[in-house]
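Written below as structure tokens is the structure these notes are about.
== chain A ==
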Amino acid sequence: MLLDVRNAVKRFGGLTAVQNVSYTIEPRTLNAIIGPNGAGKTTFFNLITGIYVPDEGSIEFNGRKIKGLRPDQINRAGISRTFQNIRLFGAMSVIENVLVGMHTQLNINLFGAMSRFPTFQAQERRAQAKAEQLLEFVGLRDKANEIARNLPYGDQRRLEIARALAGDPKLLLLDEPTAGMNPQESLDAMSLFRRVRDDLGVTVLLIEHDMKVVMGISERIAVLDYGQKIAEGTPDEVRRNPHVIEAYLGRSTESN
Partner candidate 1 sequence: MIQNAQPKANPDQMARRSAIFFAVLLAFAFLLMPWRNATSGPNTGMGLLRIGTEYGAFSLLIFLVPLAALAGFAAGFSQRIAPHSPTFFQIAARVGGAAGLIYVAVAMIYGLQTTGSVGGMLSVQGMGIWVTLFTAAGLIGLTYNPNVTFIIVWIGVSFFFVQGIRREMTLFPLWSSIAFPMLTISPFLVLSIKMPRAAQIALLVLVVCVLLPMVGIEDTFYLELIIQISIFAAMAIGLNIVIGFAGLLDLGYIAFFAVGAYLWGMFTSTAADTVFKTSNALASPDAFWLFLLLGVIAAGITGVLLGLPVLRLRGDYLAIVTLGFGEIIRILVSNLSNISSNPIRRVNLTNGAQGLPGIAHPILPQGLYDLVKSIAAAIGVPLNTQSSVEAVTLQLFFYFLVLTVGGIAVIIAARLDNSPIGRAWTAIREDEVAAVAMGVPRVRMKLLAFAMGASFAGAMGVIFAAKQSFVSPESFSFIQSIFILVIVIVGGMGSIRGVLLGAVVVTLLNLQVLKNFSLLINSLKNLDWVVPIINFPIRNWPSQLEPARYERLVFGVLLIVMMIYRPEGISPAKRRRMEMQEAADQTLEEAAAEGAPRPGMDKIE
Partner candidate 2 sequence: MKAAKYLALVIALALVGSFVTAPVASAQDAKVIKIASHSPLSGGQSLLGTAIRNGVELAIEQYKKPIEDMGFTVEFVPFDDQATPDVGVSNAQNIVNDPAILALVGHLNSGVAIPSSEVYNRADLAMVSPANTNVNVTDRGYPTVNRVCGRDDAQGAAGAQYAVEKLGSKKVYVLHDKTAYGEGVATFFAQAMEAAGVEVLGFEGTTEAANFDAIITPIAALEPDLIYFGGIYNQAAVFFKQARDKGIKANFMGPDGMDGSDLAKIAGEAVVGLVYTSAAGPASVYPAAEKFVEDYKAKFTINPEAYAAEGYASTQIVLAAIEKVLSENGGAMPTRADVAKAIRATTDFDTVIGKISFDANGDPKVATYYILQVKNADPAKWGENELVSSVTAPSPLTAKEMMEGGMEATPEATKSN
């Protein structure tokens, strides 16, 4: 088991955003979390990545307790992510963005940076080469020196993924990675997600609204509603689950 969340609870004031959710992920799988708006999906991501600390419950990653660790420590442990509203370092170049993502992989040494010893320079060269590889992987190689902010929307999404992959994560969390894409771009993105898993061996967990994407690539799907996990299983299982249908079609059918 790569990720093991047990009975996670997160409250904001009176609102319980995540309610007693348990969730596990096997290595090298493609997973999705779906749910209506406000279901607590992003909050769940934030719990895993350490931006919020769960009020109750435990989170284990790769056999190690990560609850209470800082986001950068969790990243170092091997969980990387993208954001719902793209958060690139807008004024930096494309390749610099990827290099920042590599932070945990580099030996950060003040005196190395000041003295530029050969070891430091070699490391920089390696990092540069690896970043270029990653850009190649997501198809941005020829835009390496452009300023991130000037990229078209789809490219920004892909750059965010490249940046997230730069830290050699074991688990990649994608927060609505195809939001705002046209069908062709979505298809490209799906193949990218698959390649991430197949070529790089990275486990993927994504939040997605686009059912075509979700059903097309996910091996397991969990459904959140009102902060609770209401269903989990293969795409087919989830598709047929009455709770899910209810959650998506609204509660009007439920007798009051």
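We adopt the following convention: a residue touches a chain if its C-beta (ideal position, glycine included) is under 8 Å from a C-beta of that chain, and two chains touch if they have at least 3 such contacts; residues count from 1.
Selection rule: all candidates are chains of the complex that A comes from, given by their letters.
These figures come from a predicted structure and were not determined experimentally.
Asks: Once the contact definition is applied, which of 1 or 2 turns out to touch chain A in the complex?
Replies: 1
Asks: Which residues, counting only chain A, touch candidate 1 once they are in their complex?
Replies: 49, 51, 70-73, 75-76, 80-81, 83, 87-92, 96, 99-104, 106, 108, 110, 113-114, 116, 120, 124, 127, 147, 149, 163-164, 166-167
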